[in-house]
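Here the structure is laid out as structure tokens; the discussion comes afterwards.
What you see is the complex with one protein chain gone and the rest in place.
On to chain A.
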Amino acid sequence: MSATGTYNKLVPEPTPHSAPYWEGLNRRKLLLQKCCGCGRIRHYPQPMCPSCHSTEVEWVEASGRGVIHSWTITHHAFHPGVRDDLPYTLATVDLDEGVRMLAQLRAVPAEKLRIGLPVRVDYETVKDGLTLPYLVPGEPA
């Protein structure tokens, strides 16, 4: 968060399909869509299950645990709002629930990054009504 209190990064525009996800983050919970028709968990939120075409979902809380699938370390500010964060690591993570997420990974030096590294999700309220997930080192399963 910038010192002046004005948040100048890109912000999400939740849709009716994704609002529960963002509301969950505000309660420090990582919520995923689970299909009421076949039980498949999907992410990112979408209106229809690609397996059974049901549009009914329940929102289930993820464990917040996973392992690194890949990553990038960004050194260039593609948006003015991220200039003070450089360099930052973006990690793609295989969650225990079988879907992936992407978030900034903190407290892991570049030389320690590897596929399979355990991580867990934490949360940060960056502005009124917006909480974002980030990743920190996790315990091996």
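What we mean here is this: contacts are C-beta pairs under 8 Å (C-beta built on N, C-alpha and C of every residue); 3 or more make two chains touch, one makes a residue touch a chain; residues count from 1.
As a convention for this text, contacts and distances are computed from a predicted model.
Not shown: a single chain whose UniProt protein name, out of "Formate dehydrogenase subunit alpha", "Fe-S cluster assembly protein SufD", "Thiolase family protein" or "ATP-binding cassette domain-containing protein", is "Thiolase family protein". Among A:Leu10, A:Cys52, A:Ala107 or A:Val136, the one in contact with the hidden chain is A:Leu10. Counting over the whole complex, chain A has residues 9-15, 18, 43-44, 69-76, 78-79, 82, 85, 87-88, 90, 92, 99-104, 110, 114-115, 132-134 touching the chain that is not drawn.
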